[in-house]
Structure formats: structure tokens, C-alpha cells
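A single protein chain has been removed from this complex, and every other one stays in its place.
Letters are used for the chains, namely A, B and C, taken in the order the chains are written, and counting of residues starts over at 1 for each.
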Amino acid sequence: MKKKVGIVGFRGYSGVELIRILSRHPGVEVFLMEHRQDVAPDPAPIGHDGPPVIACSVEAAQVATLDAVFLATHPDVSMDLTPGLLAAGIKVIDLSGAYRLRTVENYKRWYKEEHNQPELLKEAVYGLPEFNRAAANGARLISNPGCYPTAANLAIRPLIDAGVVDLSAGIICDAKSGVSGAGRKPSLKTSFCEVTENFSAYSVLNHRHVPEVLMNSGLEENAFSFTAQLLPLDRGILETIYFRGKNLSNAAALVDIYLARYLAEPFVRIYAAGTFPDLRAVSRTNFCDIGVAYDAASGRGVVVSAIDNLVKGAAGQAVQNMNIVLEFPETESLL
Amino acid sequence: MKKKVGIVGFRGYSGVELIRILSRHPGVEVFLMEHRQDVAPDPAPIGHDGPPVIACSVEAAQVATLDAVFLATHPDVSMDLTPGLLAAGIKVIDLSGAYRLRTVENYKRWYKEEHNQPELLKEAVYGLPEFNRAAANGARLISNPGCYPTAANLAIRPLIDAGVVDLSAGIICDAKSGVSGAGRKPSLKTSFCEVTENFSAYSVLNHRHVPEVLMNSGLEENAFSFTAQLLPLDRGILETIYFRGKNLSNAAALVDIYLARYLAEPFVRIYAAGTFPDLRAVSRTNFCDIGVAYDAASGRGVVVSAIDNLVKGAAGQAVQNMNIVLEFPETESLL
Amino acid sequence: MKKKVGIVGFRGYSGVELIRILSRHPGVEVFLMEHRQDVAPDPAPIGHDGPPVIACSVEAAQVATLDAVFLATHPDVSMDLTPGLLAAGIKVIDLSGAYRLRTVENYKRWYKEEHNQPELLKEAVYGLPEFNRAAANGARLISNPGCYPTAANLAIRPLIDAGVVDLSAGIICDAKSGVSGAGRKPSLKTSFCEVTENFSAYSVLNHRHVPEVLMNSGLEENAFSFTAQLLPLDRGILETIYFRGKNLSNAAALVDIYLARYLAEPFVRIYAAGTFPDLRAVSRTNFCDIGVAYDAASGRGVVVSAIDNLVKGAAGQAVQNMNIVLEFPETESLL
Partner (left out) sequence: MKKKVGIVGFRGYSGVELIRILSRHPGVEVFLMEHRQDVAPDPAPIGHDGPPVIACSVEAAQVATLDAVFLATHPDVSMDLTPGLLAAGIKVIDLSGAYRLRTVENYKRWYKEEHNQPELLKEAVYGLPEFNRAAANGARLISNPGCYPTAANLAIRPLIDAGVVDLSAGIICDAKSGVSGAGRKPSLKTSFCEVTENFSAYSVLNHRHVPEVLMNSGLEENAFSFTAQLLPLDRGILETIYFRGKNLSNAAALVDIYLARYLAEPFVRIYAAGTFPDLRAVSRTNFCDIGVAYDAASGRGVVVSAIDNLVKGAAGQAVQNMNIVLEFPETESLL
């Protein structure tokens, strides 16, 4: 019998992507949970309706039968809905960011709001399966990682773990994202005429995704420079990461570190030294692709990490997490 | 001594373009008139301020000294501001659409609102200089044409006037516009992710620019099919116009009709038969470029008309009209 | 046991799309047939090879075992390869255009080259399943339709068949295509800087896809005006089709004609009157979406037809045809 899963925020970009991915999943039946913040539906062809739309209330009969719910919403909506869903025995996979940090102080600093579910903040498992798979298994609340931190953590952690980074020089992450990362709510900054033929930096040195990288990599804030930048395209994140290497003979040794770490991982792919992924390589896939360059004489190292921000950076990774908590094969509907 | 001109709506796309064009005009001094609907300013480099910002009220001392004002606003704002400006002896060039039609009934039908300045509606001169230059000279209120009708009228009127169109078959205008034509106010329809890699038709057979074409060409509504479509680009309008020809020996004869009509016009350019302008040819210029194909055996005729919607379709034509009413050379700062 | 299928031209845009679609097909095993005109491969992640690459010669052992071959090549390459493949008992699905017209005279007129396989030209079945399904079943050579004609024929034929078009007024098809329709071979016309922020008409009244529409719709050449235009986007075709209606009470009646015709068709979707598909609606799908507007008083009718030129306009329809000739369910891997 199929598992039943609900999506809150199903007209947003991550929500639409969840529907697209889950439509191929043989083990789940999808329900769209209409929430007051949803936008108007697009015109649709006659007779080609999508999944059924149901209420977004844990009291509703249809909601009570769900096995899991995706929250593709704003953090405050997530904090409102999560306690009731968990109390009803429904697994929650939260894409809002509400549960990504570990303390209410840190949350307030970076999200500029009070956190009103401190116990859930402690309980939530950070759903980066490549590092947290065991903890996710059995969890009832998964905090789906941010898009920028997914690409950054998958690239940085193996280097730190292998001890090949001169931490005194810090690590620099120059990140570029497509516009869908900003969500579907209209704003001047994401209007077509402001973005096309343009490129801009924002949240320089103070982006709210920074603490997710520090938390997972063990880097000190003072040793990590992060710049977010807006690409004139729909989807994709590419991060160019700079470090000073040590104990590294050449670029091939760097490639080997990544290959060793990700050999068994279905969603991380490594390129030969001196070749790099572009956004097309990962578009509409759940892959994180990594390529490196390294100059042994000077220790200058460069890592390029690419994902689709709506897939591995949001909906795809959320389904990967759902597959874990609902005990499907982890790659189901994602390859 | 320089003439003084004001711009209301100076942070909108037409307003920014007015500033850009007028910054090269040797005969005018520009003032930006802050209106309550204006959006927040962009960051600007230190010490590189633009023109002075003044109040938007005819009682303000600085406003009283203006020679002309551009209204790059919504129609209701234009209707509010125009009477006072005219009473103060200031010429008004209106880009809002408030005065483009001839009757309040027609206005209500197409703009879905009451017109509260019926006398001004009668008085306003339709500012398509290639056809209305004489009337504009001396006028105190110029209604700057819509972007779509500018490209359409310049292409269609010479054919009607020359008697080479079989009107019983009607004329079809398949129009495509860049996104800046929709203005700078954020909306879902003009969000980057909704527009990029997309193309869509809207207001099919009922666009509010239709009556401007009928009014100027003498076409019956039943004989004119117009489709507006949104291109994934910033600026430019290209219209592909189809008609059934008569009394036309070949495509060269069609070219000759246009050449004869526009020989002395500085802003209309004609292409050799079988070659066509693209949007790049007119981008950031005040030109309307026209190319044709014609099959004499069947009478199938195609005309391609291209403009930059923010220049010949808005700010450029508005400056052309200002040059006329303030008695500058008509091409000043526009070539 | 899986059927074996080969792809010639697997690094072109249609070829890459064939690989993508067939990677989900449970019934086939894919082989890439290296041909001398292929471009260099892109960098790929370590250990993530695609399907095996084999020679492109009917003498090669691996080729001899194939059940079907897709020719995503230029017409002259298709004419070279087809006879040998057919002689070896291999079904051929040709995407090149070599076999779309019915006579060598017509081929020469529109393709400006001699056809050297006149017998195959007669034998080939035009693979538009919605109209030719029965003939395709059992055929050994399928000519996959052109991208523009697919969108045009699906929209136009039901109107002609229903007798609601005043043919004396002709039909006009204003067509817009993404750049991938021009293939992957570099050229100035498809260079990024020439296309972005641009839009242009080409092959006005003389595009080689015109005879495919005439042939299928029964329209006279003199009654059909077709303009091809290049959109600044990767993939998608949208055609705006104009006609003069007769015997039609209103737009809903027009919708009913399409619904009746396509009720049982899995890949044609119809919109409610006055609502229209955009390119996003069909992107990366095998759907053809159709929307209409109609003014009964004047008989002005507008039909918008949208497809993804690489899917329903090329690789998707080719797989649909493969499903027919290899006796898989027609929708396999396409929904």
C-alpha cells in the first residue's frame, strides 16, 4: 500500500519540484495542502488535474492519514504547523530553514526573529544524508539543508576531514545562485528586467546560510568568507571555493580524497583534475558535482561545487530524506 | 537659457530612459519629481548624484518654473496632475495612456475605469510625429502613443493610404514585447523565473492598445486581429503583420511605398525586400525599422516592424514630442 | 529481453534528449553510434559513463543486433545510412527530414538538394501518431515530423476536418522557436550574443517546413502564410495561428472540436476558451498544448499551439514512434 504524503507550499518553486519528482515515485500518493499564503493557480489543460488539494489542518480527516508532510514554506509557517503534525504521528520534512540551526540565539542572530519551538530546534535532524544518514533514519523531524550550504558542505567537509587545508588562511566560498532560490513571491529584486543581463552580490559576509556551513564543517566564522551572488538564470548553484592546501602532492591527490569519500554515494560525482562541472551538468538532477584545480608549489586550491538549487538544494534532497524516513530505497525517483 | 523639464515616475523604466536621453540634451535642465508611488532608490556611487529631486506639486516653487513635465505614471495619477500643470502654463507630455483615446466611452471600455477629464481627452494631441507633427506643434497636452500602436501604426498606415490592402481579408498583427513594457512594479507575471525560457500570449483579441491602432489606421475592429505576447528579454517590440495585398506587382513595390512615405522621416528606416530588422537593430534607438516580404501570385504580404519599446515606444518618442512643443530640432539627443 | 536501439547523432540536442528519455525506458538498451560528424564529448564525472559507444556501420557486429536506429543527423547522412540499416532488418526512425516529403521534386524545391533514395521517400511513413498511428504500426521506416509542422498540424487539421475555416481567407501561422531547433553546430546566427535580448524572423514565406503542413492539412500553398522566428531561449515552439471561422457559434464550440478530436490522445491537451498554454507548460514534456480565442461576430479565430521542440517536436515523438514500431505501450517513458 502506498504511503501518503502532503505538501504545504505546493505552488512555490520547491513545491512544484516536489510534485514533479514524486509523480514518478511508485511508493507514495501525493496530497496538496492548501495554505492561506498560496498564490493563485496557473491555467491548466482540461482534464489534466494534478494531485488532490486538501485542507492544511491537522484536524482534517485526510491530513490525519498522512505518513509525512513536506513544509515548503516560510519559517514562521513551519513553526506553526510542525507541533501538530508531529503530535499526529506524521513525519515532517521541513524546507523552510526553521530548524537548521542548533540554538535559539543563533537562530535569532541570523534569521532576525524569535524561535518559538526551541525543543524542536534541538530535536530536528539536519538532513544532509551524505553525512547524517544514520541520524535521519528513525527521526520524525528532518530539517532539509539550505541550498548554498548543501553545495558548500559536500565540498568542504572532506577537505577538513582529510587535514589538507591550512586553516590559518581561511576558506573562501564565492557562491552564485539562480533566481528560483529566492522563492516565488514577487519582488523588485527578482523581477525579470532587474535580473536579466545583470549579476550582483548580496548579503556579503552576512548571509543566513553561513552558520549552516560553520556548524557542519567545524570552521570558525572568522576563517570563512562567503559571498552570495545572483545569476541571471532560473536554477542552479555553483560555488567556487578557495583554500590554501597542505600535505597535498598534486591535484590528483585532491581528486582521490573526494573519490574515497564519495565512492559509495549515489548523488555526489567527482571530475578528473582540471575539469569542472557546469550548471547544465546538474540541472534537474539530484547530483552534487565537484571538480578541482591545485597548484602544489603555492598550495593554491580551487574547488568547484555545483547543484540544482531546487533539487539537491531543496526538493530532491527532501525526497531523499523522505525515502530514508519512510524506508524506501534512498535513490527512489531521484536517478 | 535652458528650458526646465520635470519627470514624474522617474524610477520606472520609462522614467530612467527619459533621464538617460535628456542627460545628453543641450537645451534642457532636468528635475525629478518625487511622487508617493515611487519605489526606493538603487544604491549609487558616492558623488555621482543624478538630477535634483523636487516635490511633485504645482504649488512648489521649483515646479512652477518648469516649461514641460513628462508623466510616466499610471493613468489615474496623470488625470490628477494634468489640470494643475496646464493651468500653471506647463506643457504636459503624458506617457500613461490617459489621453490616447477620443471618447470617455471608449476609454471606459478598454481601460475599465471612468475618465474624469473629458475635456482634456478631447484636447490632447496624439503624439505620433510622423503623422501628427503639425498638430503637436503648439499643443499644450501631448498624449504619447502606446508602444504596440507605435510599431503597428507606422507599418499599417502607409499600406492603407496606398490602397494596397484587401480590407475584406482583415489585417493580423502578431506582436511580441520585452518585459519592460509591463512596467517596474513587481508582479508574478514579470518575475524572472516565470519569464525566462518562456513565451506566452496575453490579452488575445482584447488588448487595450487595439483602439489606438483602429483610430489611427481607420481599420474596423472586426478587420483587425491583435495578439500581444511576452518575450523573455528586457526591451524591444517586434510585430509581424499579415495582410492580403492588391494592386501590388511585387515586394519591391511594397518597399517603394514605405520609402516614399518615410523618405524625409529621421526615425523610420526601411529594409530591402526579403530582409528584416531584428530587435538588436533598434535597441536603445528611437528608430522604427520595417522590412517586408510579398508573394504577388497569392497576395500574401508580411511586414515586420521593430522598435525599442522604451525609446520609440515611450521615452524617445516623448522627447521627440518635447522637442516639437519646446521648439528644439526634432532629432535633438535622439540620434 | 530488452530491445536494442542505436542513436546516430547522439551529441546533438535531439540525440542527448533521446538518451535522456530512453534512460527511463524499461524495455530498451541504448547504444551510441559514433559518426564522423560528431562533436567532441563534454567533460563527465568519473565513473558515470553513459550508454556504450559503438561503431556506426551496419557491418559492425553490435550494429547488426539492433532492433531500431534513430537517425538524428543531417538528411544526407540519413540517406547514406538508411538503406543498409533497413536491409539488415533494422527499423529506422529518421529525425533528419530526409523522408518527410512525398516526391523528389518537392524535396529538391524545399531542401535545395537531390534526393538519392526515391523509393524510400515513397515508403516512409510520416510519424505523426495522432493521425498516422495505423500506418506506423508495422512500418520499417518512420519519418519523424518536423518541429514546426508538429505544432501546426495538430492545431490546424481538426479545424479543417470540422469545416469551420473559411479557406478563402487563408490561414496564418506565426511561429516562434527556441534556438535548439537550429541544432548544435556553431554558427553566428545561434551565438549567444546574437540571440540574447534579440528576436528575429527568418525564412519568411519560404521555410522548408511549409510543405509538411500543406501535405497534412490539405491547405493550398497560396492559402498559408508561415513565418519562423527565433526566440532567445533554449527550447520550445509556440505558434499563433489565425483563421476566419464559419459555422462556429462561439469559442466554446471551438474548444469542443479539439476535445472531441483529442479526447483519447495521451499527448494533446486542450485549454478552456480564452486561456492559453505557455512554453513552460510543455517544457521537457511530450505534450502539445492548445488554447483558443474566438470572436463569433467577426469570425476572427486565434489558436495557440505549444510544444517542446526537442520532445514532441523531435526526440519524444521519435520515442513515441519507436514504441509503436517495437510494440511497446505508446506512452512508455513519455509521461
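Definition applied: a contact is a pair of C-beta atoms (placed from the backbone, for glycine too) under 8 Å apart; a residue touches a chain by one contact, two chains touch by 3 or more.
Source: prediction; values computed, not measured.
Asker: Shown chains touched by the missing chain?
Answerer: Even though it is not drawn, that chain still touches A, B, C.
Asker: Using the definition of touch stated at the top, determine which of B:289, B:308 or B:330 touches the missing chain.
Answerer: B:289
Asker: Among C:179, C:205, C:219 or C:318, which one touches the chain that has been omitted from the display?
Answerer: Counting the whole complex, the residue in contact with the absent chain is C:179.
Asker: Going by the contact rule already stated, which one of A:27, A:84, A:232 or A:266 would touch the omitted chain in the full complex?
Answerer: Considering the complete complex, A:232 is the one touching the chain left out.
Asker: Taking the full complex into account, find the residue in C:1, C:188 or C:264 that is in contact with the omitted chain.
Answerer: Reading the full complex, the residue touching the unseen chain is C:188.
Asker: Of the listed residues A:11, A:176, A:209 or A:312, which contacts the missing chain in the full complex?
Answerer: Answer from the full complex: A:176 touches the omitted chain.
Asker: Applying the definition given at the start, please give the residues of chain B touching the unseen chain.
Answerer: 42-48, 196-197, 255, 259, 269-272, 275-277, 281, 284, 287, 289, 291
Asker: Which parts of chain A are in contact with the chain that was left out?
Answerer: Residues of chain A in touch with the missing chain: 169-170, 172, 174, 176, 178, 194, 196-202, 204-205, 221-223, 225, 227, 229, 231-236, 238, 240, 242, 244, 274, 276, 278-280, 283, 293, 295, 297-298, 300, 302, 304.
Asker: Identify the residues of chain C touching the omitted chain, counting contacts across the whole complex.
Answerer: Spelled out for chain C, the touching residues are 13, 39, 179-180, 184, 186-188, 190-197, 232-234.
The rule we apply is simple: only the chains that are shown with their structure count from here on.
Asker: Average the C-alpha coordinates of each chain, average all protein C-alpha coordinates together, and give the chain whose average is closest to the overall one.
Answerer: Given all protein C-alpha atoms shown, the central chain works out to be C.
Asker: Of all the other chains, whose mean CA position lies farthest from chain A?
Answerer: Centre of mass proxy via C-alpha means gives B as farthest from chain A.
Asker: Between chain A and chain C, what is the separation of their C-alpha centroids in Å?
Answerer: Centres of chain A and chain C (C-alpha means) sit 37 Å apart.
Asker: Centroid of chain B to centroid of chain C, CA atoms only: how many Å?
Answerer: Whole-Å distance between the two chain centres: 39.
Asker: Mark out which residues of chain A touch at least two other chains, giving numbers and ranges.
Answerer: Residue numbers touching two or more other chains: 196-197.
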